[in-house]
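Questions regarding the structure given below will be posed in turn.
A single protein chain has been omitted; all remaining protein chains appear in their positions.
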Amino acid sequence: MSVQSPKQSLRTEVARLVRLWVLLLLVGAVEFGASFLPLGHLGRPLIMIPAIAMIGLVAFGFMNVTKGPVIVRTFAVAALFWLLILLALGSVDPLTRVNYTVPTPDQR
Amino acid sequence: MTAGSGLPHEFQYADASHQANTAIAGMWLFLATEVLLFGGLILCWIYSRHWNPVGFDAGARQTALWIGTLNTALLITSSFLYALGVAFMRVGNARALIHCLVLTLMLALAFLVLKFGLEYRDDFARHLFPTATRFALTGAEAAGGRLFFIFYFLGTGLHGIHMLVGMGLLVWIIRRARRGEFSPQYYTPVEVVGLYWSFVDLVWLTLYPLIYLVGRG
Partner (left out) sequence: MNSTAADTDIAVPRGQTEGSYLTDGYSVRSWLLSTDHKRIAMLYLASITFFFFIGGAAAALVRLNLIVPEGLLGSAEAYNRLFTMHGVIMVWFFLVPAVPVTLGNFMIPLMLGARDLAFPRLNLLSWYLFMAGGVVTLWALFSGGLDTGWTFYTPLSTAYAKGHVVMAVVGIFISGFSSIATGLNFIVTIHQLRAPGLTWYRLPVFIWSMYSLSVLLVLATPVLAITLVLLAFERLFHIGIFDPAIGGDPLLFQHLFWFYSHPAVYMMILPGFGVVSEIIPAFARKSLFGYKFVVWASVSIAVISFFVWGHHMYVAGTSLYSALLFSILSYLVAVPSAIKVFNWLGTLHKGYISFDAPMLYALGFVGLFTIGGLTGLWVAALAADVHLTQTYFVVAHFHYIMVGAMVSAFFGGLHYWWPKITGRMYPEMWARIAALIMFIGFNLTFFPQFILGYLGMPRRYFSYPPEFQVLNVLSSAGATILAAAYLLPLGYLVWSLLYGDKAPANPWRATGLEWKTPSPPPTVNFLVTPVVTTGPYEYPPPERTSG
């Protein structure tokens, strides 16, 4: 950053935060609108895409994950990696298993 | 953050800047553990929806979309306000920090009132708690619907507890700021609590579509 007075750097920072806020609300609106699209049962989880974008905006914009010490990035990546392992490897079983269902008491 | 020469620090650190970076690293690591905590719940969502596609989504359609959406906007704004407060603190404006944090606190309170005062009350009135004998959904939708609401109450309940803790931390930071304990050279607790607060926002940003939007097709 070039030599800015504290007041100027505050102004740029506030402007950046306001832009982020507006962007978040906009993406949120897109996500909300997308929920009315006919995506089908398997396609519905695609609504998580704008959600992930919003998560990224908060993590990079408000939490400054790339601006702190380096290990912060390592911790964040590790958290995501292990979350993915849990969800992906954990899903292999239901996705490949044949479940023989029994009528529930409500259905009988 | 400026180098901490001359600033007080705990004895096991080289200087204040070292301690500050360590505190921030520690909070991020704690947030990583929270990701896995909620991750387990998300696996439950995946399983429950996979095995009960009809009922699970039927349950989702019973949620109060407008409250969920409004709450999402409130939390996003609260994260923005907190970050704004930190920006003011960086130039030494503790009063503006306090104002921002008080506003954050008020938005959080509004969230909780909407969620627990309005939405939960409505859910119970409409027999949506999963143990209800006259559960709102019947027939083929009942099983999946109950599963959905188990996920819903546990997820939002757990998130709510985290918000309460966050509000306690906000009050703590506000009090310390009012006592003049922060300066442009030292505001690490403000940053650390801000990380936690934004994380609680992140959790909601994940729960919101899983609860209110995915099943609504």
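Going in written order, the chains are labelled A and B, and every chain counts its residues from 1.
Here, contacts are C-beta pairs under 8 Å (C-beta built on N, C-alpha and C of every residue); 3 or more make two chains touch, one makes a residue touch a chain.
If you're wondering where the values come from, they're calculated on a predicted model, not measured in any experiment.
Participant: Which one, B:90, B:115, B:146 or B:159, makes contact with the chain that was left out?
Facilitator: Only one of B:90, B:115, B:146 or B:159 touches the chain omitted from view, namely B:146.
Participant: So one chain is hidden, and I want to know which residue out of B:7, B:25, B:67 or B:169 touches that hidden chain in the complete assembly.
Facilitator: In the full complex, the listed residue that touches the missing chain is B:25.
Participant: Which parts of chain A face the unshown chain closely enough to count as touching?
Facilitator: Chain A touches the missing chain through residues 71, 78-79, 82, 85-86, 89-90, 92-94, 96-99, 101-102, 104-105.
Participant: Under the stated touch rule, tell me which residues of chain B contact the chain that is not displayed.
Facilitator: These residues of chain B touch the chain that is not shown: 10-13, 18, 21-22, 25-26, 29-30, 32-34, 36-41, 43-44, 47-48, 51-52, 55, 130-131, 142-144, 146-147, 150-151, 154, 158.
The working rule: only the chains that are shown with their structure count from here on.
Participant: If you average the CA atoms of chain A and of chain B, how far apart do the two points sit, in angstrom?
Facilitator: 14
Participant: Can you list the residues on chain B that touch chain A in the complex?
Facilitator: Against chain A, the touching part of chain B is residues 21, 24-25, 28-29, 31-32, 35-36, 39-40, 42-43, 46-47, 50-51, 53, 57, 69, 72-73, 76-77, 79-80, 82-84, 87-88, 90-92, 138-140, 142-143, 194-195, 198-199, 201-202, 205-206, 208-210, 212-217.
Participant: List the residues on chain A that touch chain B in their complex, please.
Facilitator: Per the stated touch rule, the residues are 6-7, 9-10, 13-14, 17-18, 20-21, 24-25, 28, 31-32, 34-41, 44-45, 47-48, 51, 54-55, 58-59, 61-63, 65, 68-69, 71-72, 75-76, 78-80, 82-83, 86-87, 90-91, 94-95, 99, 104, 106-107.
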